[in-house]
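Excluded from the complex is one protein chain; the other protein chains are retained at their positions.
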Amino acid sequence: MKAAAFEYVRPKSLAEAVGILSEATGDAQVDAQVMAGGQSLVAMMNLRVAAPDLLIDIARLDELRAVSETSDHVVLGACVTHAAIEDGLVPDPSRGLMPDVASNLAYRAVRTRGTLGGSLALSDPAADWPTVMAALAAQVILRGPGGERSVDAVDFATGVYETVRGADEIIESVHIPKLSPRARWGYAKFCRKSGEFANSIAAAVRDPDRDYARVVLGAVNGPPIVLQRTSSLLRAGNGGDCQQAIAEDLRGLDFDDFQASLHAAMASRSVRQVLT
Amino acid sequence: MTRIRLRVNGKAVVEEVPPRLSLADFLRERRNLTGTHLGCEHGVCGACTILVDGEPARSCLAFAVACDERDIRTIEGFADDRVMTVLRQAFHQHHGLQCGFCTPGMLITARDLISRNRAGSEKEIRKELAGNICRCTGYTNIVAAISAAAAALAGGEETDAGATQHKATA
Partner (left out) sequence: MHGPSDTGFGVGASLLRKEDARHLHGRGQFVSDVKLANTHDVAFVRSPHAHARIKGIVLPPDADGRVFTARDLPRLAEMRAVPQVNGFKVSGYPPLATQKVRYVGDAIAACIAPTRAEAEDLASSVSVDFEVLPAIIDAVDALTKTPSLVHESWANNLFIERVFQEGNLDEVARTAEVVVRRTYRMNRHVAVPLEGRAVLAYRDHRLDELVVYTSTQVPHIIRLGLSEVLGLEERNIRVIAPDVGGGFGSKIFIYPEEVVCLWASKKVRRPVKWVSDRTEAFLADAHGRDHVTDAEMAFDADHRITAIKAKTVANLGAYMSTFSSSVPTYLYATLLSGQYDVPQIYCEVDAVYTNTVPVDAYRGAGRPEATFVVERLVEVAARELGVDPAELRRKNFIKQFPHQTPVIMNYDAGDYLASLKKALELADHKGFAKRKRESERHGKLRGIGLSTYIEACGIAPSQAVGSLGAGVGLWESAEVRVNPTGSVEVLTGSHSHGQGHETTFAQLVSERLGIPIENIAIVHGDTDKVQFGMGSYGSRSGAVGMSAIVKALDKVEAKAKKVASHLLEAAESDIVFKDGKFTVAGTDKSAAWGEVSLHAYIAHKFTGAQLEPGLKEGAFYDPTNFTFPAGCHVCEVEIDPETGITSIAHWTAVDDFGTVVNPMIVEGQVHGGIAQGIGQAMLENAIYSGDGQLVTSSLMDYTMPRANDLPSFTVGTTMTFCPGNPLGIKGCGEAGAIASPAAVINAITDAIGSEELAMPATPQAVWAAIEKHKLSHKAA
């Protein structure tokens, strides 16, 4: 199918982009969409499932591709591509986790255009970055007409394709705490179809020097879930017996037998990777 | 309509386009470069893969209007490219194509993965090719062709350009 007609604008600054977006969302007649890599959005537009009146192209804004690094944080602009992370072209706060995740995400031709911010903004429950950013305790920086605000990644998604981002806000960057040299991570993903969104994702991180550990489950048909008991166990360095904790963390959640088994398997594999 | 300026296969191009015209349709309809094929228009099959600023991208998922000032390279734009020449010979010698519809996208993807040194093993090649669907070949010969091309390029060998007989896979 061919996309329905729309107007296209390429603002020259983030402030201008925010201005255009807030004007459009204020004027209820204009359905405006922000486009970065477009890998999900344009596919939806070509199916006429999405038909915005106005497309605001932010892919080339230098402000959104900027990266910076301090002693304990890396800041990645929202339009940093998956390929840039995969190729190590930007600083890596995660000691190899993020490049590993990036290299297994979709396909190269998608990774060269798709962005970190775009993935978080869309919040497809089966996407990788929401789960990984939650596991790293990252923060999402939003820019709106009223200024900047920061939201913990773990709280960013509220449902399937739903986030706390206001209609007039644009993701500006992601602040990711650096893992210490002794930190370890684990990542396990189950995809029914190669390169497509996953059916189960588990990311586990343990950073003893910061007394931090978190195990996050994604592709759960909602926002990523922090497995609290499993995380506590891992923090204490006792992940070896995590099956029980995982089972408890999954109890009461709405999964069929197969999904429950998958999630348990991915969670325990990710924990095992941390410990071995 | 919006005016865009970009480079296509090394040539500067200026055109007026409606925003919704995809890069694929721009290339096929406006520039008569029909070597780039459309198999799905939802970014899944890989037949439309071209290079944007040297990196592979799906031309069905890009609007021409968003490609202002970009450097686009299609299958028609690799005449003097050594990697592509070796790859083409290898695809020919290993029977890596049947109907030919997926071939341009497949070649561009193959060239990119070789350039990024991802042709080290069959498993790696297959993973990198997962974004390009072929319905005819079952992939066995495509993988063999890429493997052979990568080896030829690494070894600095000249391939047997005059060969008419098939090289059987080991």
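Which chain is which? They are A and B, in the order written, and residues in each are numbered from 1.
Definition applied: contacts are C-beta pairs under 8 Å (C-beta built on N, C-alpha and C of every residue); 3 or more make two chains touch, one makes a residue touch a chain.
In this text the structure is predicted, and so the values were computed from the model without any measurement.
Considering the complete complex, the chain that is not shown touches A, B. Within the set A:Ala5, A:Val160 or A:Ala236, the residue that contacts the chain not displayed is A:Ala5. Of the candidate positions B:Leu23, B:Cys102 or B:Ala119, contact with the hidden chain is made by B:Cys102.
By the touch criterion stated above, the residues of subunit B touching the omitted chain are 20-21, 28, 32-42, 44-45, 47, 74-76, 88, 91-93, 95, 97-104, 107, 122-123, 125-127, 129-144, 163-166, 168-169.
Although one chain is not drawn, its touching partners on subunit A can still be listed: residues 1-5, 47-48, 190, 192-196, 257-258, 261-262, 265.
The criterion applied here is as follows: only the chains that are shown with their structure count from here on.
Look at where the CA atoms of subunit A average out and do the same for subunit B: the two points lie 29 Å apart. Subunit A meets subunit B in the complex at residues 1-8, 10, 35, 38-39, 42-43, 46-47, 55, 57, 59, 83, 106-110, 112-113, 194-195.
The residues of subunit B lying in touch with subunit A in their complex are 2, 18-20, 22, 25, 41-44, 46, 49, 52, 55-58, 60-63, 65-66, 68, 109, 112-113, 127-128, 130-132.
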